[in-house]
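Shown next, in C-alpha cells, is the structure this report addresses.
Every protein chain of the complex appears in place save one, which is left out.
Right, chain A next:
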C-alpha cells in the first residue's frame, strides 16, 4: 500500500533534489522511492540528486542495488547523483561484501555532496541579537519535550 508511513521525503533544494534515507528502509519503501525520485527529477528538471544515508542504520546488497539503479536511471535522464553520509561500519561491510558503488559519486557529508553538484554556500556569522532571539524558544521547546517524556 502506498501510505504515508513508507514514503521517504524528496526535498527540492536550489534546483537539486535531496533524499534523506532514515532508519530501516524496507524493499517496498525503496521501490516507492525510486518512483518518487525519478518523477520529481522529471517534473522539476533537477540539476542534481543527493542521496543522504546518514540516518540509515544498515544497508544490505539489495538496497545498494536499488540505489545504484536509481543513480543509473537519473544519469540517463541527465541528472548526476551523489551519495553521502555513509557510516564507517556500513562502508566497511559493503566493502567486505564486494558491493560496487563506482556507478555513483560519493561524498562524506551533505555539504560536500551539494558542493559537488555546484551549490556553494555563503555563510554569514549569526549576530548576537539573532542568537538572543532564538534562545528562549529553544529552551521552551526543550522543556516541553522533557515534560512530555516524563
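Heads up, the rule we're going with is that contacts are C-beta pairs under 8 Å (C-beta built on N, C-alpha and C of every residue); 3 or more make two chains touch, one makes a residue touch a chain; residues count from 1.
As a working rule, contacts and distances are computed from a predicted model.
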item	value
Record-based protein name (UniProt) of the chain missing from this complex, from "Carbohydrate ABC transporter membrane protein 1 (CUT1 family)", "Serine/threonine-protein kinase RsbT", "Dihydropteroate synthase" or "Hydrogenase 4 subunit F"	"Serine/threonine-protein kinase RsbT"
Of A:17, A:64 or A:84, the residue in touch with the unshown chain	A:64
Absent chain, residues of chain A that touch it	24, 26-28, 57-62, 64-65, 68, 87-90, 92-93, 96-100, 145-146, 149-150
